[in-house]
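Every protein chain except one is present and positioned as in the full complex.
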Amino acid sequence: MAKDQAKAPRMLFGNKVVVFFSKPANVILVVFFVLLCMLTLYPLLTLVSETFTVHAGRESIATGQKRGTLSLYSFKKLLFTLDDGGEQGYKSSTSWIQFYSPLFNTLSVSLLSSFLAILFGGVVAWLVTRTNIRFKKFISAVFVFPYIMPSWTLAMFWSNFFKNVNVGPGTSNGIMAAVFGIMMPEWFVYGFFPISMVLGLHYAPFAYILIGGILRNMDANLEEAASILKTPRWRIVSRITLPIVMPAMLSTLLLVFASTMSAYAVPVFLGSPVRYYVLSTKMMSLMSTYKGQGYIIASVMIIFGVVILAINQSFTGKRKSFTTVTGKSSQISLVNLKKANWPIALILMIVLVLLAILPLVSFALESVIIKAGDYSLSNMTLDFWIGRNLDYLDQGDANGILFSPKVLKALGNSLLLGISCAVIAGTCGVLVGYGIVKRRGTWLSGAVNNLSFFPYLLPSLAFGAIYLAMSGKLPFINGMFALILIGSVKYLPFASRSGINAMLQLSNEIEEAAVIVNVPWWKRMTRIIFPIQKSSFLSGYLLPFVSCMRELSLFTLLVPTSDTLLTTMLMQYSEKGWDQFGNAINLLIIIVVLIINFAVNKLTGASIDKGIGA
Amino acid sequence: MPEIILENITKMFGKTAAVDHLDLLIHSGDFITLLGPSGCGKTTTLRMIAGLETPTEGKITIGDRVVFSSEDGINIPPNKRDVGFLFQNYALWPHMTVYQNIAFGLENLKWSKPDIESRVAELLALLKIEPFSKRYPSELSGGQQQRVAIARTLAPNPKVLFLDEPLSNLDAKLRLEMRTELKRLHLSTKATFVYVTHDQLEAMTLSTKVCLMKNGIMQQYAPPLEVYSQPANLFAADFVGNPAMNFIDAKAACRPDGSVGLKADSFSGVFMPDEKFKLDCSDVVIGIRPEFIGIHDEFQPGLQGLDATVYSNMPSGMETTVKLKVGETILTSVIFRGVDYPVDKKVGISFLGDDILLFDKESGLKLVSGSLKTE
Partner (left out) sequence: MKKILSIACIIIASCAMLLAMGAGETPADELTGVAALARDGEKLTHDQLVLKASDETGVFRVYGNTSRITTAVEAFGKLYNIQIESSNLKDSEIYEKLEIEIDGKINGADMVMIQDGAQLKSQMVSTGNLVNFVPLSVKGYVDADDQNPLVQQYINKLFIWNNKGDSVKNFTNVWQFTEPEMKGNVIFKSPELEQVNMNFLIMCTSDKWAGKLAQAYKNLYGKDIDLGSYKNAGYKWVAEFLGNCTFIKSDTTIAEEISQDTAAGKAGLFVLSKLRSSSVLSDNLTVGEYRAVETGTAIEPFAGFMYPMYAMITSNATRPYTAMLFIEYLMTADGFQPWGKSIGAYSGNGSLPAKEGDLPLSTWKDCLVMEDPDFILSNYEDVSSFVIKNL
């Protein structure tokens, strides 16, 4: 706005306002600026104020003060209780155990897992976009599976696969020990290493999508120019390709870093058995006792998020200059892998099968056996899927999941939520993308750009907690509405990213050609801009849908009952130890998401990888 | 038919002025070319007139309507300015057929269906693209896409047509063909054309008036032949014409008879101005179009003129461009026939006609035109 004023110093203020709002892009930006402030900044303030207040229950008892009193108790207790290390035989202080050590663990896990994700995702992205590797279609289709699956499923699979009687609880052998007789050491099965591995593998598709998008859009001439100069292949990769995608890789690294920081379920599954704690697990347990301290951890995570956003911002400035998308890339000459083609493809396929297919098989298997660990046919039943009157199983539901009214209702809710969030976030993403790109370079555009990305950096769990706290003040934020609201806000970044990317690819003149012939704005959007970039925009719808379908942390505090959504039901079942139902529901979620993803992809050409990538 | 008047138009991008206090009057029915090297502000000017860009300052009038005025806070959106715009990259809508691309704008203007059909048919015929009406843009060649874009722009019968380097993406032959087509369209539509190009040949051949720009500042605004023969300054002289004008630095001194004595590195001569003028500098630049350097086949030492050596010889059939070495100076000459001088041949040259130009070296401004004789 400030800039517009400078442009027309002598214009009357009223006229200026009229002129300003006569541009739809400006209207969009102002509306979203206000909306996003209310939906992200206000909740943030609520959160911060919560860290300074005394909560009912334990805190109230400990401080002897009424709830709502302003107090530094939580800060003192969580961050500055450093001198109680010596008493009763224990070396470490409360703050060290509750905060600093988990913080250190979180940072190490996030660091390693984001590097793994970049490495794995980047290599596969390069193989798929820049070489003639075989089975490309299969690889790129299956590689996104781990990202579609709820993250903890891979963790469950990891421990089911590698556990043995020598490590952790040590009560039973997993496939590795039972079938191959190999006892993996404890560091491999539980704690830092597997958590980082699982998170790294989970987010590798994310890195693959982002880096692949850059590679795909990178002008092949840049590489060809080098190859004409007789540069060896590896040199082209290391001196041309890598430097060009480096900013994108760094930005991916930061995004993955931010995501892994707030991962909750994976460290619970793989860390708790060996007492390996991270910030998110500490926060979750504090949330039920010392909420103020929980909110402090949430704030710390958000601060990390903001710092990451700021760093990322400084990269993307440069990044744009590297990867200006001038149009659909011309023909790309692919690297010939020659003799290495088959082995590399084969190894990759095996890894993918292990990562993406085998877990599905194991879920299917676990969902049909009655007593854990006994895989004989006599121990199998389809009751958990199609049975009726299952009281004998005593696992919370009397019907197999396909006949259970409870499960079907939750499926309906999950779909409703996913679709609503997709429609809202997707549409907003298109609008935001339009506004930001049209007014690129202005203060307002930059502000909305940052704001629309901000929810990405708020840890889901913390974000859910904030909205819960807010719903106390604003009672209409309740039930399904609250879920749809928070889901739409949280996944707006995906949609706005793809909206921005789609708009950047579209030459301005395409719209101007319509402006000239008096096409009204909404018609330009619906008849010209959207149809042309249909697949990119729709990808912006698909991603929120998929994320909502598999999301747990965001919704767990806000659901009216844990039966509301498939994921919360799944987590409840898993906590109750009703593993067969849990596995069956898990498989159901994955299948539904895959089917819808596949159908949308076939019908419209939209796909998850186009969403964030491009 | 409207006149277009730009008054004191300025466009700032940050701290740099893309267009700097530009005044321009375009008569109705004109074919105006905004000419200049890239980055000179010509496209920005065009987009400001069309309403796609908002000037920082100034006033634009189309016909009897003020469409922009920073002072009065007027800014009429492009769709209300009744203009057509032809984009450099055509901006065809890839998801619509040729027919739909042309008809879409008319639908928005609430034309009746039969009217649309007949208008589109007319345009398809006019631009000779009837066979492609069902095709999508990606199925057309560059030239065909260009024709579709033109048809789409012409469809609503705009009174003013803006063309932003429309031919730059075409190959040489197509460009020539489209140039003819555009000139024909200008006559048949009787619309005002404002045309942006960096190709001086296009500007020369197409327009009724050329607006030459550099760094956001107008250099000259005149009919093409005037720009060619009476360039306002060194920049205009250099930019227009191919091969480029010969520039020779010289010291000038007035003589009592009104002529000017010139002393260049490799020769000295006397300049007879066409009109009276006051010489208030001694450093001048002599500007000689290549066609005004005559070559005498037979080398005759002492003939009126200069001794020169053929440096290189480029016959193109119809004409021949000859580079000549006079002392240490290289001059370009064009003769209108095919000859093939051997390199290093000694020839005599003389300066023909009275369109030889003198420029002030410091300011670059044209001083006067006249004839030049060597001494």
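Order as written gives the chain letters A and B; numbering starts at 1 within each chain.
Rule of thumb we're sticking to: contacts are C-beta pairs under 8 Å (C-beta built on N, C-alpha and C of every residue); 3 or more make two chains touch, one makes a residue touch a chain.
Fair warning: this is a prediction, and the values are worked out from it, not measured in the lab.
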Touching partners, among the displayed chains, of the absent chain: A
Option touching the unshown chain, where A:P273, A:P359 or A:G540 are the choices: A:P273
Hidden partner chain, touching residue among A:V165, A:I182 or A:L408: A:V165
Candidate in contact with the missing chain, chosen from A:N15, A:S285, A:T427 or A:T604: A:S285
Full-complex contact with the absent chain, from A:S49, A:N132, A:S238 or A:T526: A:S49
On chain A, residues whose C-beta touches the chain left out of the figure: 41, 44-46, 48-49, 52-53, 56-58, 60-62, 66-70, 81, 84, 87-90, 92, 94, 97-98, 165, 168-173, 268-269, 272-275, 277, 285, 287-289, 306, 309-310, 313, 370-373, 392-396, 447, 450-451, 468-469, 471-473, 475, 478, 557, 560-563, 572, 574-580
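The working rule: only the chains that are shown with their structure count from here on.
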Chain A and chain B, separation of their C-alpha mean positions in angstrom: 56
Chain B residues within the chain A interface of the complex: 12, 50, 52, 54, 56-57, 70-75, 77-80, 83-85, 87-89, 91-95, 104-106, 108-109, 152-153, 155-156
In the complex, chain A residues that touch chain B: 7-12, 14-16, 18-19, 22, 507, 509-510, 512-520, 523, 527-528, 531-532, 534
